[in-house]
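Apart from one protein chain that is not included, each protein chain of the complex appears where it belongs.
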Amino acid sequence: MIDKIARTVAEALEGIEDGSTVLVSGFGEAGVPNVLVEGLIEQGARDLVLVNNNAGVGRHGIAALLAAGRVRKMVCSFPRSVGSVVFPELYAAGKIELEVVPQGTLSERIRAGGAGLGGFFTPTGVGTQVADGKEVRRIDGRDYVLELPIRGDVALVKGHVADRFGNLTYRKAARNFGPSMAMAGRRTIAEVYEIRNGDGLDPERIVTPGIFVDAVVKVER
Amino acid sequence: MIDKIARTVAEALEGIEDGSTVLVSGFGEAGVPNVLVEGLIEQGARDLVLVNNNAGVGRHGIAALLAAGRVRKMVCSFPRSVGSVVFPELYAAGKIELEVVPQGTLSERIRAGGAGLGGFFTPTGVGTQVADGKEVRRIDGRDYVLELPIRGDVALVKGHVADRFGNLTYRKAARNFGPSMAMAGRRTIAEVYEIRNGDGLDPERIVTPGIFVDAVVKVER
Amino acid sequence: MAEPLTRPQIAWRIAQDIPDGAYVNLGIGMPEMVADHLPDGREVMLHSENGILGLGPSPAEGEEDWDLINAGKKPVTLVPGGAYFHHTDSFAIVRGGHLDLCVLGAYQVSAHGDLANWSTGDESRLPGIGGAMDLAMGANGIFVMMELCTRKGAPKILENCTYPLTGQRCVDRIYSDYAVIDIADDGPVVREMIDGIDFAALQGKAEARLRLAEDWRTLAAPDL
Partner (left out) sequence: MAEPLTRPQIAWRIAQDIPDGAYVNLGIGMPEMVADHLPDGREVMLHSENGILGLGPSPAEGEEDWDLINAGKKPVTLVPGGAYFHHTDSFAIVRGGHLDLCVLGAYQVSAHGDLANWSTGDESRLPGIGGAMDLAMGANGIFVMMELCTRKGAPKILENCTYPLTGQRCVDRIYSDYAVIDIADDGPVVREMIDGIDFAALQGKAEARLRLAEDWRTLAAPDL
């Protein structure tokens, strides 16, 4: 029987290794799996590469993981959002690496990782610093930059409702990076507000099919 | 005011030009917009390049358009499904060109067209005839073939429910190529069984946002 | 002499040029103001990079839903006909040429439409790109909303940008405090300028050589 429901956050996060690349869903504060991210501090993995659109807000969630010194490198599109304090301090002190990626390219690289592609040509970044050192190719009269996929050893995503099969729905714009990161994680763990018992979610409403999800944990609102 | 509802099939299909590339959703018989495809016979455009997973069944829909001699070239993954009679005849008689594409590559090329990418590297087809004449590149220890995007001058898709904004839902596995083709059509026309009045569809259930859709036409079941 | 347009007035002027039924992305910051000035009777669908079409006005205080924020991370609402989708699909919309218009701020715009709006090249500053590069290369029309000069009086329309680029040859039109300027194939063309400035004075506010359209008109906006 398929049962992906983990009883505790610790159980869901078991086995995450030092040096892992960890994809974390969310845009600003919406859709960040804060419980899982803070659970990762407890879990203890270090030397992580963290992939998120931003780089944490305040001193909780991603910022707390950064402050705990567990992250070697941050991959994001915009690390200096309002309320981002921990990352700028670490970066200024030379204590963390940064790879800054155009937002659509970040997302597409993650999807490419999840979809088994070796790379793609995008118009984004042509003629900018982002294209430095990368192949630029003219295709059908337009220039494109070659970008490579991102895979996560682990993806931590925040859904809304789940079932024992790992199927997920999301809520409003908190959906953001969840579906693509779920695809791109070798091990994908979701925190959700509700677990539907019985026959599973409405198959027409499922956004992330359970095949992409390894563990689901219910958290309080 | 946004109102994408066309009163007639003829109105929806207006302006499709000779020589157009036409993407047609559907897998086998599920999700084929037969009313629009047959409307295209009436509309009169010829010398078309038709993109569909298959190449028509029986003598209606796609097969009827083929039989009417309107299609110069068929791009598909599998033209010899059970019940496919018209295409094999035309092909054997040398009356139509064929580009046969692995199914996942076909779909991904269409998505790439809709997503503004210049191409992508896929493992599918490496070491096969499909890779003949194409760039093969080793990336991170694995070989990939470079495939280029497909855009449609027109996409004809079959949805289930629509609203005046062009938002679409689909029904079960009739969803298939609809969402990606809707993205990839310079002009996208959907036939649906129901048009929801008022405030539009549930924003959580929409599969194709209206930005991809130019016209919607209601057809009988 | 007429005063230069205020930011709300520039926003108002841009709003007049957004057609009914358009799909539009308003960049974070100044361009967001355009939403407040859309003429009545025009149904415009606003896109937000994080995965929304159909942005509505800010919610009333106490009604905020923090799962419904815009690209600037501020709480918003959804209009009828709106939709949610995931972030990668949202940028398929951007890059795939599905947006009719995008309004962006700018540090600098070049004579041939290059845009610099993400970095001043100051290495001591934490870099951040966000969605600007995708929007600049992806939307069908790129409107820039800016003042013609920096607060220190340096011109922002240059022969070539000196700051790192966001996108090449992407800007279609600049809406500014003194003028509306198209980026034509042969360089910037002034379509509108405010009353009481002459072309020579306007040229003084740009490094790139401007050309005055024969059919130029007066740039004016209501008091706002």
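Note that the chains take the letters A, B and C in the order they are written out, and that residue 1 is the start of every chain.
By definition in this document, a contact is a pair of C-beta atoms (placed from the backbone, for glycine too) under 8 Å apart; a residue touches a chain by one contact, two chains touch by 3 or more.
All of these numbers come straight from a predicted model, not from anything done at the bench.
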Visible chains in contact with the missing one: A, B
Residues of chain A (touch criterion as defined above) contacting the omitted chain: 1-2, 111, 113-117, 163-165, 167, 183, 198-201, 203-204, 206, 209-212
For chain B, residues in touch with the removed chain: 27-31, 53, 77-82, 87-88, 91-92, 98, 100-105, 107-108, 110-111, 122-130, 170-180, 207
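The rule is short, and it goes like this: only the chains that are shown with their structure count from here on.
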Topology of the chain contact graph, where touching chains are joined (line, ring, star, complete, other): complete
For chain B paired with chain C, centre-to-centre distance based on mean C-alpha positions, whole Å: 35
Distance between the centres, which are taken as Cα means, of chain C and chain A, whole angstrom: 30
Centroid spacing, where centroids are CA-atom means, of chain A and chain B in whole angstrom: 32
For chain A, residues that touch 2 or more chains besides their own: 108, 122-123, 171-172
Per-residue multi-chain contacts in chain C, two or more chains: 78, 84-85, 91, 94-95, 138
